[in-house]
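The other protein chains are all here in position, but one chain of the complex has been omitted.
By written order: A, B and C. Residues from 1 in each chain.
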């Protein structure tokens, strides 16, 4: 029997090595695998290269991993945000390396790694400083720049539901980088709200087929979700509204 | 109100011009837009370049279009089949041009056209006669050949269900080339079993978002399908089993 | 001082140029205002690059859903007819030329259509590009929404961009608080001057040959 489920987040992230390249899914908070990142912090691997869209928010998740000085380099499209103070401080102190990649090139380069493409001519970034030094070619009268795949040792992603074969479905815009990252990593580790019996996911609606997935851990249904429609009452970070009022008081 | 539905197949294929490049979906019979091809035959455009996986089966659909001498060239991966006699005869008589494209390159080149990729280095075909004369490059120790996008003036595809915005879902392995072809044509024309009200398709399960689709025509539910599970009783071409027995008698 | 229309009026002006059925991406910041002025009786489909087509307005406060956000990471809704997709598919839509219009902010637009809107190039600034470069090259029409003049009074419409480029020759039209300009043959053409602005006063403000 194929069973990719593991009992807890610590087991899920076991074996990630110093120096690894780790993709981390999510766009802002949506789809960010917070529990897996927390487990990676506890696990201890350092000298990491992180591939993600952002460079951490506030003091939790990816920002906490950065604060622990466990990241050597980050490849992302949009590090600078109103609450990216952890990254900002490390960058200004010269303690973290940054490679800025336009968001579409980031997604397509990750897909290319998963799809066996050696390199591709991209229309994005042509004539800008982010294409400086890159090979350029005019094809059918349009300028392109050659971009190479981005692969990883490990991908940490978040989905809504999995089965024991690792088939995944996502939820709304939390899907974002999950499917392409799952395809581009040697080991893909997924946190989900819930694991359902094999055969429960309609094969027409599977977004990430199980062959891309290595380990799945259920981290529990989010209290603010409801199968029969959204019940609301949270802020943008998922905190209950009365707790928000509490903080505001 | 956006309404991409048209009343019949003839309206759907109106305006296809002589000399057009036309993609035709389907893998064998599955997903082949038979009603649209029949309408194209009636419509009259000729000197066509066809992009498809196969080169027609039996005497219907794409084979009938070929038999009418309306196709100048075909790009496909697998023309030769037990029932491809129409194509075979034209090819042997030198009356149709053939470009063989490995199936994965065909799919990826069509995707590239839809995704704005100028060209890509493919691992498939390296060192074979199908890569003769193509640019080759070794990247990270692996050999690749440079492949260019395939775009079309028109795509004719088949899906199961659409709404009036052109959102599509497919059925089983009839999905095949539909989604990539829809993205790569200036005008994408779709036949579906049924058109449902806007909002009836779960946004998590849309396979082809409506922005890729221009015209949709409902050609009627196939009698051998049933919402609550397949009812069977047909041969591989969808003919009722008693009709098959009739033919066999 | 010449007439300047308000940001809301400018958003309404842009909205009036978007036809029914258009697929539109509204960039972060001021361009998001355009959504407020799209006529409710017209179906215009909004794309957000983080994976949603058919984006609706902000939810009621008690219906905020952290999984459903726009590119600016604000809570949004999904309309009937919406579709979700992953990031590579989303940017393929954009880069493949399937969006009809995108509306972007700008630091500078050059008369050849070059756009600078992602970095001032200031020393010590942390670079962040997001989807700006993809958007700049990825719609059939790239509209810019901006004040004509920067805070220091310099023109944002320039002969050549001095800030780092976002995209080359990509802008088709610039909507400013003073006037609307088209980019035609490497030159700005005044399509509409607001209030008491004239081609002549706009030449003075921008220092450019306009027509």
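In this section, contacts are C-beta pairs under 8 Å (C-beta built on N, C-alpha and C of every residue); 3 or more make two chains touch, one makes a residue touch a chain.
Just so it is clear, the structure is predicted and the values come from calculations on it, not from any experiment.
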Which displayed chains the hidden chain touches across the whole complex: A, B
Touching the absent chain when the full complex is considered, from B:51, B:110, B:201 or B:217: B:110
Candidate in contact with the missing chain, chosen from B:21, B:124 or B:191: B:124
Residue in contact with the excluded chain [from B:43, B:77 or B:187]: B:77
Those residues of chain B which, in the complete complex, touch the missing chain: 27-31, 53, 77-81, 87-88, 91-92, 98, 100-108, 110-111, 122-130, 143, 170-180, 207, 224, 230, 232-238, 241
Residues belonging to chain A that touch the chain removed from view: 1-2, 111, 113-117, 163, 165, 167, 183, 198-199, 203-204, 206, 209-212
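By definition in this document, only the chains that are shown with their structure count from here on.
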Whole-Å separation of chain centres (CA-atom averages), chain A against chain C: 28
Sequence positions of chain C contacting 2 or more other chains: 52, 78, 84-85, 91-92, 94-95, 138
For chain B, residues contacting two or more additional chains: 115-117, 204
